[in-house]
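A protein chain is absent from this complex, but the other protein chains hold their places.
On to subunit A.
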Amino acid sequence: MDLTYTGAELVYREELRAWLARTLPALPPAPDPADWPARRAYDTGWQRRLHEAGYADVHWNADPTRRLIFLEETELAGAPYVGANFVGLLHAGPTIAAEGTAGQRERWLPPVLRGDEVWCQGFSEPGAGSDLASLRTRAVRDGDSYVVTGSKIWTSHAEVADWCELLVRTDPDAPRHRGISWLAMPMDLPGVTVRPLRTLAGTTEFAEVFLDEVRVPVANRVGAENDGWRVTMVTLSFERGTAFAGEVVACRRTLRELARMARGTGAWDDPVLRRRMGRLAAEFGVLWRLVQWNVSAGAPGVGGSVLKLRYSQARQELYDTAAEVLGPSGALDADRPWTSDRLSSLSYTIAAGTSQIQRNIVAERILGLPKGA
């Protein structure tokens, strides 16, 4: 059990810190969250800078400790988050890297690293959420193409994506998990219609994607036909262990800001509030250690689910506490940043596998309890 960093890791940290100090002041102002084209330009612009400085592939190739240092330092410096690059860098990209052919890797990976192309994730459907394997979007082989018909939902930043990692059913007669394939679909093909959905936070973070006889080249399939479920699992397990590393750091900073604000307003005199914040400090401190544990342990295992379950809950408690510090006049003002964070925190126990599904996974796969009915 060693929590110290090596000399080389400390040098890496110092260099990164220096680069951030030089680079961040030159960034344009953050865009309006309602303006997706501007958000895309901002997020990909940041990715381009990372690429030029040699940090673009930190999520893929760096050793896990460096990746952790990267996540920590960028967050502490207030650097932009992956944003619209999320699916390309953290889902589709790693899948292609692991399962794609040499040609596919060459075609799709460099543009993601350079910030030239944006991906979205078309997995969920109106009828297939937690039960993803029940998805029904059909792909019928016709010569060199699949003809794809169906609809996807909750597709984050679909509006500005160039590519979609799409799960389709290629064999409707096979057992559920065996008839699925993974396709890279260009979003500008005829037959693709994107209808943005307004979230409870007021912005259009995700969309419905309707697919009407869209012709996707067979060459865009990653992995074998009907092997898409396994290919997908590679993606889903990729980063759970460190998924929230940067956010945990951000939450700890928010907690400190809240404490200072509470002292200023006098709310700090309330021992109930103080103690609640003390407990949150414990919670986020340990979540950070858990991230370090996951990084050390390598393969995403027990720690990934523990982190997802506990972090999503802690984040919601943090912003509920922020509302208390702000008082009604702040907490009910939708223009306060903590108010929008409070609203968006509500998705954390749903997105990327609900807390109930996480508990099922923990109980069945980690604890070995029998499957339910």
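Going forward, contacts are C-beta pairs under 8 Å (C-beta built on N, C-alpha and C of every residue); 3 or more make two chains touch, one makes a residue touch a chain; residues count from 1.
Throughout what follows, contacts and distances are computed from a predicted model.
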Undisplayed chain, where the name is taken from the UniProt record, one of "Oxidoreductase", "Acyl-CoA dehydrogenase, N-terminal domain", "MoaD/ThiS family protein" or "ATP-binding cassette domain-containing protein": "Acyl-CoA dehydrogenase, N-terminal domain"
Residue touching the undisplayed chain, where the options are A:Val82, A:Val218 or A:Ala281: A:Ala281
Those residues of subunit A which, in the complete complex, touch the missing chain: 1-6, 9, 65, 68, 72, 76, 249, 252, 255-256, 258-260, 263, 271, 274-279, 281-283, 285-286, 288-290, 292-293, 295-297, 302-303, 306, 309-310, 356, 358-360, 362-364, 366-373
